[in-house]
Structure formats: structure tokens, C-alpha cells
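In this view, the complex is presented without one of its protein chains, the others remaining in place.
Letters A, B and C mark the chains as written, and numbering starts fresh at 1 in each.
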Amino acid sequence: MEIGLNHYLVLATILFGIGLYGVMRRKNLLMLFFATEILLNSVNIGFAAISHYYADLTGQMFAFFVIAIAASEVAVGLGLLIVWYKRHNSIDLDEMSVMRG
Amino acid sequence: MLEPVNVSLESLNLMTLAPMLIPIVGALLILVVDLFKSNIDKSLYVMLSILFLFTDFMALAGSSSAFMQNGTLLGLFDVMLVDGLAIVSQFIIVVASMLFIPLALTSKRFHEFSYPEFFALFLFMIAGFQFMVATDNLILIFVGLETASLSLYTLIAMHNREKSFEAAVKYFTMGALAAGFYSFGSMIFYAVTGSVEINQIATVLVANGFSDIGFVMVGFAFILASFAFKLSLVPFHTWAPDVYEGSSAAMAGYMSIVPKIAAFIVAMRFFEFLIHSGLVWVEAILYVFVVVTMTAANLWALVQTDVKRMLAYSSISHAGFAMAAVMIGTTQANTALLLYWVLFTFTNLGSFSMLWISRQKKMLPGQNSDHSYEKFAGLVQSSPMAATIMALFMLSLAGVPPFALFWGKMYLISAAVTSGYTVLALIMALNSAIAGYYYLKLIVYMFMKDPVDSRYEKVIGSNLSLSLKTIIGIAAVGTIFAFIAVDPLLQAIGGFVYNSGY
Amino acid sequence: MFEAISFYLFSFLVIASFWVAVTTSQALYALTALAAGMILISGFYFTLGADFLGAIQIIVYSGAVLALYAFGMMFFDTTREVKEKKPNKAIVTTLAVLAAVLTVAIVAAPIVSQNIVALYPSVESVGNTQQIGVVLFTKYLVPFEVAAVMLLVAMIAGIVLAGKKMDISLTKLSESEIEKQNAEELV
Partner (left out) sequence: MEKYLYIALFAPLVSSLFSALFTAQKKKQFVGVIASLLIFTAFASSTVLLVHILNGGEPIHVTLMTWMATGGLNIPFGFVVDEVSVVMMMVVTLVSTVVHIYSNGYMDHDKSFNRFFAWLSAFVFSMMVLVMSDNYAGLFIGWEGVGLCSWGLIGFWYNKESATWAANEAFIMNRIADLGMLIGLFLVYWNTGTLQYEEAFAAFPGLDHATLVWIGIFLFIGAMGKSAQFPLHTWLADAMEGPTPVSALIHAATMVTAGVYLVIRSHPLYDLIPNVGLFIASLGAFVAIFAASMALVNRDMKRIIAYSTLSQLGYMFAAAGLGAYWVALFHLMAHAFFKALLFLGAGNVMHAMHDELDPFKMGALKEKMKWTWIMMTIASFALAGVFPLAGFYSKDAILEVGFVEHHYIIYTVLLVTAGLTAFYSFRLVALIFHGEDRYTLFGIHPHEAYKFMLWAMSPLLILAIIAGAFQHTFFELVEEALNAVHYHIHSHVTLWIMIIGTQAFVLASIFYAYKKYARKGIKVPDGTSETEQSFLYKLLYNQYYIPYFYDEYFVKPYRELSSIFWKKVDLKVVDATVDGIAKVLYSTGSATRGMQSGNLSTMLRWMVVGLVVLLMIAVAVGLAARYSAELSQFLAGLGV
């Protein structure tokens, strides 16, 4: 059985779906951020696979930059969480709805 | 073995990079200055920022004259793309930034302005936006977008109040989701075309006659979702009101202008070849987005009790209005969008600055939001000048002639009519009429109600300083005398847009 | 055959570990599962011939990002079980499944386009890392430099937000209180 590009794309989509599920379901902000990492990783699998099957390096480049972006997002996200936690002693997003309407 | 790479320096067109490098250098300089001597007054950093932005402006003027002579320029292995759209949008970004940064010179001290990092991040953010508009490489767009967004989240949080953290976290989380959408969409397009450059994608897709229409539509769905988030189109808009409320008025005003124009340019580059290739569904989807965004945001704005939230919803509605131009996609419509945004910049600069001058450090007991309508009740009695100027901006937002936004609306609607979108033009006109109602509501509060609470009288204008007065003056002059500038502006923008083939 | 086995094995493992990462109520389990998933993903990269990417995946993700998260978890003290108010599960599941199924419905079909030309073709005889190096420092030089700026921004942001400076809000203090604050700082 030959593994083709579509197999990888389906895998990427399934992982993306898991990430979406996590993003919508998680109330703990830290664990919500885990889910966003899954989103980006699933895309990277897709890029690497396309890059392989087309014998083109651009996909690997994109994946490379996605990793860099994910790393920067972690830094900023954790920074925000730390400030929030210092004030509220909680990182539950249900406690974060002062503004509405 | 790999061939050694030989690149001649001329073929790189290093000049295309100059406008972005200037703010980066500026930001680094600010950080270095802070290293050597801390506790310098913020006015120095403001002046440094303006200086670098002005240099940036001059560099842009240089590249615009180069564009006039040679047409679109590619640089650095064809990653940089300096066409008319890039130049006009960068002008808007830089000028808007120059006008907004002096708002830091308030008479009261706020947390963010006490730190030089604020100004460094501000300049980095501008560079990020500039990269975003001056390329058609999806990778560079992504990196530029993230540079700008990460700075923006931090700038919002640095205001250092409960609400600003809430706003920053919300914006950040939703932004991370949108980044996921964007990368997935790019992946799909890469899978179909083997390229991550918009013009390549377009060429390949047109060459094979959109044979993978399913893939294209799915990719379009993801990319649209991510830009709909940036442009705050319904239902991806939910961050906007909260983030506007949570950040300082100056920042909120800035957010209503600059990130959106950058996103509009990318949307224009990306969606127009799809529309022009005759994908009816793309057009239909955008049509629905435009109409729903304009109308729903208007209805929500009607029921707001806080002026800043009202303005947030109003700018969502304005974004929907401008998005119509992207959907129509003719040269006239694209010109109209840029013109609209220039005029919108002045009006929104004014209206948010007016909120900014009445900013309190702490809310008074019993006060629920920073800029409630009650705060402005009977403003005409305590300071008729402020009330008149605020009313002026509201009238401009409502599109009452001859103030600035009237011309933008008029030109955009006429672009819709000439392209045969009569129903859309009608909906746009109808929405302007609804919008008039909530802008009028503020005017009614200011001119026709009695002051609700005498404490508010001292608050309004408490944040005023000479530089803020100057900015508001510039905004007011821009709003009133727009009618003189509209025609030359239109000629210039139209030339840029037409010559870059949009 | 080997390729198929490794693909299905890795797929199963990655999906399982990410599933654990988004469903478990133990933050520590979630973190461990996430780390496992990340490392397993690098397996795909190696089979796909993207060696450099695989290495980066392990170093940056598992090394840097997850270490950051681990520090975060210690700071937030979420190593114990986390109570989360459960949202309406049906909606969440439906939405996620719908999004995945709809996308799968399209991407499962083969791509019919014929004229896909590799713009930066990989060469068999040269190592992956070398090739990456060449492309990265020619074509993607500008994005690379901008990524550097982005990381600098992230660093500044992290320092500003997590540093001591944000403990007191000058935004909320009155002018006289700020003066007092400054005086104390000097002492």
C-alpha cells in the first residue's frame, strides 16, 4: 500500500481538528495554549509532506518559520498569563469576562 | 554538490528594504539609549519615534518616485514587492503612526509610556506591518503579521489595568487560532500549486483552470477566516469591542486604522485574482460577509452604553463597508478603499483622541466603564469647544457632507453603482442611515442633556496637553477641509493603484 | 510496506498523544502527552527526508517550548488536577468534527493539477541541511531576518510582561503616588 500525499493531508486535518477541539473546550488558558501548538504542528506535517512529494524545499521553509512563530507566541502568551496570574491567582478563562455586550 | 550561489548586489534592489529597516533601527536605538541612561523623559522617545517615522516617510517618498519611473519593483530574490498598493498603504501606516504616537504626551502619566520598550515595540510593529504589505510571499506576510501582532498584544497589556490584560489575553488567544487558520490555508494553496507566492499561485491556478476547485475553496475558507479575524468581520469580530474597551483610547484608535489597512492590502492581493477568475462563490461569500458585517455591527452599536464600545462596533461596520471594495475589485473600488481609509484615519484619530483626553486614571465610584455616554452628557455646558469638535467627528463618521468620510462613502458607493452592484449600494446607503442614529445619540447627549454627574466635568479634558491639542486640531482640520484634498488625493491614489494593476 | 507501517504507527501514536493532551484533566499528563506527540512528529519529518526540520522540531519544540511551558506550569502551580467548567460538549465536538470531516472530504481526493513545478527543487546527492541553508540564506533571507526581529519582540514582550515592572500599575496610581514610588526606587 502506497502512502501518498493525501494520507498526510488527512492526518494533518485530523490533528487540526483535535487542536480545534482543544481550543474550544479548554478553560485552563495554559492548556488552551497547548491546543494552539497542536494546530501549528499539524500544519507543519502537511508542509513537510508536500515538500517531500513535490521535491520542493519551500514547504520545509514554511514549516521552519511556523516553528519560529510558535516559539515567539509561547513567550508572549506565557508573559501575559504570568501577569494575569499574579493578579488573579487563576488562569481560568471563565473568570475573565468583565467586558461583555 | 551544490553550485555556489552568485548574486550581484544590484539585482537585490536593497532599496526596497529601506523603509522597513528604518523603524527597526529606530527601535534598536531606543533600546540602546535606555541601556545607557534610564529614566529619560518619555518626550525624548516620542520625538525619536517621530524622527524615525519621518525618515521612513522620506524613504517611502523615494520609493514612490522610483515607482513612478520604473513601475513595480521586486527586490531581494523577489520576496519584496514594491508596487502602488504597498506604497500607498505604507504611507497610510506611517502617517497614521506619526499622528498617533504624540498621543503619548498626555499631562497624566500612564504605565506604558513610562517604559522605552513601549516605543521600541511600537516601531517594531510598524516594521511588521510594512513587511506585510510589501510582499506577496505568504511566509513573509505571516512573519510580518506575527511580528506586528505580538508587539500589539504587548502594547495593549502594557496599559496595565485589569481590562487591558483581559483584552490582551483574549486578543492573543484568538490571534493564535487565526494564525492556525492562516497556516492551514497556506498549506492547502501550497498543496495545490506548489508555491507560496500569491502571483505564482494565481498563475498556476489560472493555467490549470481551477481544476482543484474543492481545494481552492477550502484554502480560501481558511485564509478568509484568518483575515476576517484581523479585519473584524462578523462572526470573527468578537474580539474587537472587548479589546477596544480594554486598551487605552489612543491604542484603540490606532488599532482601528493601521492593522486593518495592512490586512486589507493582503486581502486585496489574495482575493481579487480569485474573484477576477470568475469564482462566483468567492464573490457570493464575500458579499454575505460584507452585508452581515455592516448591518449587524450597526445594530449592536445602537445598543451600546459606552462610547468606546460604540466606536468599536462602528469601526467594525466601517471595515465591512470598506471590505465591499475588495469584493467589487475594480480599480475604482480599490482606489475608493484607500481614499476611504485615509479619510477614516483623520476622523477616527480625532474621535479617539477626544476620548483619550477625557481618560481618567481610576474610575470614579459607581462608574462602570471609562467612556459611558453619561460622561459626555451636557458637555456643551462645561466645554462647548470640546463638544463641538466631538460632534464634528461624529458627523463625519455618519457621513454628513461636507465632512471627510462623506466623500469616502460617496466614492465607494458610486464605485459599487458603476460596477453594477446596485443592491449593495442601496444596502450601504441604508446602513449609513442607521449609523447616523447612534452617532447622533452621542451628539444628543452632549448638546441636549443636562450633566448627569458634576464629577465628570473635571474629568473631561483632564488629560489634555499641548501636543494632544495639536493632534486634535490636525484631525479636525483634516476632517473639515477634506473636500479640498479629496480630488488630488484621489488622483494620486488612483495613479498608484492603476499602475500596479489592481 | 515499511513506509506504510511507519506512517500508520506514527499516526496512531501522534493522534493518541494529542488526544490525551486536549482531553486529560491533569496538566502534567497533558504536557507529557504534548511532548511525546511533538517528538513523534519528528519521526514523520525524518521519513519524509526533512532531516533538518526533524532536528529543529526536537530541539526547539521539545527542548525550548515545552521547557517554557513546564516552567509556566510550575509557576501557575497547575501540576495537580485542574477543575474546568465543562462547556456544552456536544457543540464543541460537533464543530470540531464538522471542521475536520469537511476538510477531509476535500483533501482526501487526489490533486489533479498537472503543472506543479518545484521552484526550489531538492537535489538527491546533497544533504538536506545544506540545501535548506542555501535556500534560507538566499530566497528566504528577508523572512529569516524578520523572524529574528520577531523573536526579539517576543523576548522584549516576555521581559516587560513577566518582569517586576508590571507589579504596580502607574496607570492606576495618581500623580503623587507615582512621585512617592519614584522616590522609593531611588533609595
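Here is the rule we use: contacts are C-beta pairs under 8 Å (C-beta built on N, C-alpha and C of every residue); 3 or more make two chains touch, one makes a residue touch a chain.
As the structure is a computational prediction, the values presented were derived from the model and not from experiment.
Student: Given that one chain is not shown, what are the shown chains it touches?
Tutor: Computed over the complete complex, the missing chain touches A, B, C.
Student: Which one touches the absent chain: C:I5, C:I59, C:M74 or C:L98?
Tutor: C:L98
Student: Consider the whole complex, including the chain that is not shown, and state which of B:T55, B:T72, B:Q367 or B:S414 touches that chain.
Tutor: That would be B:S414, which touches the missing chain.
Student: Touch as defined at the start, partner being the missing chain; which of A:M24, A:V43, A:A63 or A:V76 qualifies?
Tutor: Only one of A:M24, A:V43, A:A63 or A:V76 touches the chain omitted from view, namely A:M24.
Student: Kindly note down the residues of chain B that lie in touch with the hidden chain.
Tutor: 169-170, 173-174, 177-178, 181, 213-215, 217-218, 220-222, 224-225, 228-229, 235-236, 238-239, 241-242, 281, 285, 296, 299-303, 331-332, 335, 380, 384-385, 388, 395, 400-402, 407, 410-411, 413-415, 417-418, 422, 425-426, 429-430, 433-434, 436-437, 440, 444, 447-450, 483-484, 486-487, 490-491, 494
Student: In the full complex, which residues of chain C touch the absent chain?
Tutor: 87, 91-92, 95-96, 98-99, 102-103, 105-106, 109
Student: So that we can see where the missing chain sits, which residues of chain A does it touch?
Tutor: 20, 23-24, 27, 93-94, 96-101
Note that only the chains that are shown with their structure count from here on.
Student: Using the stated contact rule, I'd like to know whether A-C or B-C comes out ahead in C-beta pair count.
Tutor: A-C
Student: For chain A and chain C, let me know how many angstrom lie between their CA-based centres, rounded off.
Tutor: 5
Student: Listing for chain C: what residues touch at least two other chains?
Tutor: Answer for chain C, listing residues that touch two or more other chains: 103, 107, 109, 111, 116, 118-119, 131, 139-140, 143, 147, 150, 153-154, 157, 159-161, 166.
Student: Going by the touch rule set out above, which residues of chain A reach two or more other chains?
Tutor: In chain A, the residues touching two or more other chains are 5, 9, 12, 16, 19, 33, 54, 56, 58, 61, 65, 68-69, 72-73, 76, 79-81, 83.
Student: Inside the complex, what are the residues of chain C that reach chain B?
Tutor: 102-103, 106-107, 109, 111-119, 123, 125-126, 130-131, 134, 138-143, 146-147, 149-150, 152-154, 156-157, 159-161, 165-166, 169-175, 178
Student: In their shared complex, at which residues does chain B touch chain A?
Tutor: Contact set of chain B toward chain A: 138-139, 142-143, 146, 150, 153-154, 157, 162-163, 165-170, 172-173, 176-177, 179-180, 183-184, 186-187, 190-191, 194-196, 241-242, 245-246, 303-305, 309.
Student: Using the touch definition up top, name the residues of chain B that touch chain C in the complex.
Tutor: Going by the criterion above, the answer is residues 1-2, 5, 7, 17, 24, 31, 76-77, 79-80, 108-112, 114-115, 117, 120-121, 124, 127-128, 131, 135, 137, 139-140, 143-144, 146-147, 150-151, 153-154, 157-161, 188, 191-195, 200, 204, 207-208, 211-212, 214-215, 217-218, 361-362.
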